[in-house]
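With one protein chain removed, the remaining protein chains of the complex are shown where they sit.
Now for chain A:
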Amino acid sequence: MASATDSRYGQKESSDQNFDYMFKILIIGNSSVGKTSFLFRYADDSFTPAFVSTVGIDFKVKTIYRNDKRIKLQIWDTAGQERYRTITTAYYRGAMGFILMYDITNEESFNAVQDWSTQIKTYSWDNAQVLLVGNKCDMEDERVVSSERGRQLADHLGFEFFEASAKDNINVKQTFERLVDVICEKMSESLDTADPAVTGAKQDPTFF
């Protein structure tokens, strides 16, 4: 987070268009599957078991280099409790990618994946790319959702699939990079027309 809180960073960000693309990504899934931890691991490379439950919605920004492009990721972390959906689904609009997360030690969170997928279809645009992520794969002893079931569900829904651990830093970076690649692929497929939603304009109306 050091770079983001640094005012120089902000100046730099705002003075020049220091990226080629800006992707808006949302992390969704049931409460306490580890969304915030996953984001913190990726953006700050830190993990603490001491996160508070997310109230509302939050986001972090990370700029990466991928395929010779500077890509600014705006990653939104959402409260998982169903009650917050009225607030969080408003932010689905304009998202280019979703990380749909469940907890491999929690059956219910896995059962809710289908429902979350429906939420994405309802509130976001058709081209949004989704990755299914089974988090907490470090807790093998408590696993209740097998990798196989995860993969099957992902296939069924047409998503790519990862098992990951924010705690042990397994597949976190890979998940985001794969999502970025998938978005880039989709973009080049449907591009030429220069979709304004994926250009890096600062006052991008799809931001909110």
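Things to note:
FYI, a contact is a pair of C-beta atoms (placed from the backbone, for glycine too) under 8 Å apart; a residue touches a chain by one contact, two chains touch by 3 or more; residues count from 1.
Heads up, the rule we're going with is that contacts and distances are computed from a predicted model.
Think of the chain that is not pictured: of "TBC1 domain family member 10A", "GDP-L-galactose phosphorylase 2-like", "Ras guanine-nucleotide exchange protein" or "Eukaryotic translation initiation factor 3 subunit I", UniProt labels it "TBC1 domain family member 10A". Shown as candidates are A:45, A:108 or A:140; the residue that touches the absent chain is A:108. In the complete complex, the residue from A:81, A:127 or A:169 that touches the missing chain is A:81.
In the full complex, chain A contacts the hidden chain through residues 1, 4-5, 7, 10-11, 13-15, 31-32, 36, 40, 48-59, 61, 74, 77, 79, 81, 83-84, 86-87, 90, 108, 202, 205, 207-208.
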